[in-house]
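Left out: one protein chain. Kept in place: all the others.
== chain A ==
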C-alpha cells in the first residue's frame, strides 16, 4: 500500500512539473514551444543510472567506476536541462518569464525522478512485498 501511495504522489509531482513546462510554452503571453525540447532531457536523465545498475552485478562494494560515470552523465543531462532554457532566454527566443516557469518545472520533475529512484530503487530482489 505504501508503494501505491508513493506512486500516486510521484505521478502528481510529475504532472505538476509538466504543467509548469506547458505553462512556460503555451501561455498566450509567451506562446513559444521551444522549451518542449526539454522533454528529451527528462527521458534521457534516468538512462545512464539504469544502464550502470544493470551492468554492475556485484553490490558488495560501496561504489564503482561505472556507477560514478553514470552519475556524472546524469548530472550533465540535468545541468543541460537547466542550461537550455537560459540560453533560449538570453538569445531572446523565449521570454525570461517563460524561462522561469520552465526552470520551476525542471526542479519539480527532477525531484520527482530522484524521488522515484529513492523510493523504488532500493528494494532488492529478496523483498517479499513487491509493488
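Heads up, the rule we're going with is that a contact is a pair of C-beta atoms (placed from the backbone, for glycine too) under 8 Å apart; a residue touches a chain by one contact, two chains touch by 3 or more; residues count from 1.
Keep this in mind: contacts and distances are computed from a predicted model.
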Absent chain [UniProt protein name; select from "Transmembrane protein 50A", "Eukaryotic translation initiation factor 3 subunit I", "Nuclear pore complex protein Nup85" or "AP-3 complex subunit delta"]: "Transmembrane protein 50A"
Of A:12, A:72, A:96 or A:117, the one touching the omitted chain in the full complex: A:72
Chain not shown, touching residues in chain A: 61-65, 68-69, 71-76, 79-80, 83, 86-87, 90-91
